[in-house]
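Here the complex is missing a single protein chain, while all its other protein chains stay put.
The block that comes next holds chain A.
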């Protein structure tokens, strides 16, 4: 049988893509489906050899109606995600504008400033958290030492144990470690804006704010849009910062969805229940992503920029 040229092209494409599909099925689809199966069972770490029993949606119902659900959801959505992503985007934009400014160029500081910005980003999160825990330490930490020696406080502050300071402390660590990526990405986007647009606007009488508002910002919006989406998904699912900084404490004060998944799986040993939380998180993020692109989609952004 002789294949038509079109069919031959299709077959070539199929065979070339097949390895990728197999990898995706093996490393993504299979674990996802397995996790989904676990979420409908009562399997625990003690029953891994025997296997769990099917319990329907019990795990989901128990989680969504648990007394701790509201606090965990607020911690995850408001503190961990909304606040930290907003701060990162705003600070990242400020860093990008500063690094792109004529002032830094005139001072010949552009290169060193960019390198300095990259240092926190190059620091592994585990190292960043350990370093910041030491900085925050009430007994030996330099922040407390400085605050006491400058007379601002008389008794050291247990930043990671005090209910008033624990969330700002966690957010500080996240922002320090991850803002550089936002800054560098926005800097790259800033450098694509044609200089003559600003010059033309200036000739037409636009002040600095108007140039930023009506030229720079619209150009940056596609990048900001993607960075925001990525940051939200990455932060919403993040486990490292909260767990290593506070262990979800004091008590469960900073417990978020990712730490709840860990605690249910490896402290309470309830793998099935934990899987149900994980699936819930994935559904929330998928819904968020779909809505985000619907209302702040890249195509629309591109249209605005022209």
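By definition in this document, a residue touches a chain if its C-beta (ideal position, glycine included) is under 8 Å from a C-beta of that chain, and two chains touch if they have at least 3 such contacts; residues count from 1.
Heads up, the rule we're going with is that contacts and distances are computed from a predicted model.
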*For the chain that's not shown, choose its UniProt protein name out of "Response regulator receiver domain-containing protein", "Molybdopterin-dependent oxidoreductase", "Sugar ABC transporter substrate-binding protein" or "Gluconate 2-dehydrogenase alpha chain".*
"Sugar ABC transporter substrate-binding protein"
*Which residue, A:7, A:23, A:46 or A:107, contacts the hidden chain when the whole complex is considered?*
A:46
_Identified contact with the non-displayed chain, of A:160, A:178 or A:231_ = A:160
*Sole residue of A:125, A:218 or A:249 that reaches the chain not shown, by the stated touch rule*: A:249
*Which residue among A:34, A:54, A:78 or A:140 touches the omitted chain?*
A:140
*Positions on chain A where the hidden chain makes contact*: 45-50, 137-140, 144, 155-162, 247, 249-250, 265-267, 269
